[in-house]
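See below for the structure under consideration.
The complex is shown incomplete by one protein chain, all other protein chains being positioned as in the whole.
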């Protein structure tokens, strides 16, 4: 049992899978020098045929990985910036994702797209601060956003073993987290299975990625006043709808804490699905980025557009309050 | 007053704006031969300096239009297939959209991206059938989806005159519509202003693009039983939230009819926004494409994944029914 | 489908041609004709089926360009890979897919190559190395290169041919792929079918410099070939394929042809005026079917023609007699592992 970091978890998961399965290989910019540390030590361990530094050609190496997958390999691509997924968007959403159905089941594309450092990087400005997991949920690409060190390991292993393309977002806000654990004891985390990170009875807060930790902190602050359940979906597509419904059966109240632009974001999907068919005794709420947000460079401005603990706290209290009102009205 | 087609409306809007403003120019594949008819006659009228056939280089000519806009022009790009937006996604979502904020207001990017034929084209299969307007609403690019001949003209004019990038989706399912009107009488349609296409009192159906016409047909079928209001947002970002709220004040019931994938689609946003803060006496519902849908080639399969009139009818009846139940429960 | 035979008179091949086995040469000659004829007649029947509404959505006819698919695929082994394009019927047939199952695919039947899920622009048959046609210009090039690289890495000496049109050489991903393929000595043959047009846009109005120059820029050997002559294409392809198989890396072949038919069958109705009838007539003067047919004794040619008619008649019956898919199966294969997500009504 050692104290491990989130980055180490990604590095261990990838290394363990490469050791387990010779079909696993890594493509990306500066993966040999391990610019992000995720690929540290892999070149020496597995050699240049399995760890490839690519030219700055995101479209081509993304399609290249698709082809390698069709021929039996299981590539992982590391992207240095979330926006790089936009360059490869056609190759992921229109090629890798569609090939299985369009070929009538002949094609399998087991490729993992790992984004090391999604969301704001404080001081890196508008083109380095996107958190576009909702885009992949919309097109239907399997997508995970690990919040904890344990899940970083378990979800990346599951993604690599998955027979479909999977995008894994490792939020910048989570990369420096640490936990005491032994990776040998960590099981793969099936995509589509969420986790209650803190049980509660008054309100369910669904938090995504690094925001899970902020949600836990707010839940702790409010402990006396309000009993907050923190639900971490872990993968955003497929989504653990039964897990969410079970939580709302207990609490009947929902606040979504989502570091994505508001319109058509994951928060919208969660609120919509709950409003359609789950137990709600009060109007649900979202705490998200603004519509179409572009994070400005200056720190004050960057932070002003990210969902905050204060906003979550206020939303929780308003939801519980309005629930009491609703209860009163009904009674 | 003549009988005009939707395609003619796009052609007239573009021609009228080019005549009005010498800064307007057109880029795209086969725009000189007018493969889609949208650019018919423009080469002869405005010459080769304003109507440019591009090589098959979506990323470059999209960025090229951004640069031309920065230098004072007002380009319109015609895309032949919705998926081509995926190729240019970085240039649109990460460049054109972000430049105004990132430059502190120095940059203006008045570019219109017109997709002639979005959604299913029956028989063109998975890579020609996307309806990705929700992706642009999420990143925050202004986006319009005209349903009628009148709005095709009015929204395209507004898009061309807008100082920000605007995506205009002209659904395949609407291209062959006709209306009696005189384009000279049609005013620009401000982005963010929806329209009640049919007033009603029992339930609000929000329908997008070509589905507006299916919604009107279903409303007509149900006329005796249920009074259906059909709300057409016309632009999906910005969205006419006050208009929707006013409609729900009247009906208190919501069904969204949306030809997009379910998860994180526009339907999710509309249901979420309504559930958060608008009048609802019954659980809202969505009729959409399935999660992550890829439209298969065979006609039966393609149609099976598109939202249907039957599904809408059932959703309306269920909503009204459940509302009565809810009413009963409350009373 | 592999042949050592050498039918090319160029210096580069004189030496090799001494080895040429005349019997195999004759059989290759006939086989090239058979493939050209099969594609030609398949397309003509497919166009009839578009007109009669059996094939929905139309097709991009390959008529007049058959020499390229025939010549290239004759130089490939059954286990070699290809990727194809929106104008892909010829590639798919030449690589060895069953014409009946191909036609069934175009008709959207469960017996089709893709079980009716792909249609004209996405036909795939992994059993004979057809990784799939692609509707997005240029998008299959990196997929082809990746498959080729992976084959090599897993120890196979398989080669991959990537077909694309003249329009694709302006697509960034294709040029990025040239760089990757050259850098990593990938066993891929890039086959550019220069048929003079990208829809209505002439090659020279879209391509600055030359097509072969774009290969050369990345250090990829690039040659221009007479794309109307199946044997010329075969000779050039055989050389490129053997280089790739021997570890010599990628090649680019620009096969010059002309699209005598419509860009897509919708042109039959739309009748665009981007070129004159005379220009098209002039181009018809050189027809790969006649060029290769003239190389065969009449009886041989007649027998092949008859066999193909019979094969295609059976294919049409098979396709039109096959069942349509069940609408309830529309989401099948969405995820390779069978994952099921929500329907459109929750």
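All chains are identified by letter, namely A, B and C, in their written order; residue positions are counted from 1 within each chain.
In this text, a contact is a pair of C-beta atoms (placed from the backbone, for glycine too) under 8 Å apart; a residue touches a chain by one contact, two chains touch by 3 or more.
Treat the numbers as computed from the prediction; the structure is a model and nothing was measured.
Every shown chain touched by the omitted chain in the complete complex is listed here: A, B, C. Of the listed residues C:35, C:171, C:322 or C:339, the one in contact with the hidden chain in the full complex is C:171. Only one residue from A:4, A:66, A:103 or A:127 touches the chain missing from this view: A:127. Chain B residues in contact with the hidden partner, per the touch definition given at the top, are 25, 49, 52, 54-55, 57, 59-73, 90-91, 94-95, 99-110, 140, 142, 162-164, 191-192, 237-238, 241, 273, 276-277. Within the complete assembly, residues 170-176, 178-179, 182-183, 205-210, 213-214, 216-220 of chain C touch the chain that is not shown. What chain A contributes to its contact with the hidden chain is residues 29-30, 32-33, 35, 53-60, 81, 83-84, 87, 121-128, 262-263, 285-294, 296-305, 307, 311, 314-315.
Throughout what follows, only the chains that are shown with their structure count from here on.
Distance from the centre of chain A peaks at C, each centre being the average of the chain's Cα atoms. Chain B and chain C have Cα centroids separated by 37 Å.
Rounded to whole angstrom units, the spacing between the C-alpha centres of chain A and chain C is 41. Touching two or more other chains at once are residues 114, 116-118, 122, 134, 136, 172, 331, 334, 341-342, 346 of chain C.
Counting partner chains per residue, chain A has residues 90, 94, 101-102, 140, 237-238, 273, 276-277 touching two or more of them.
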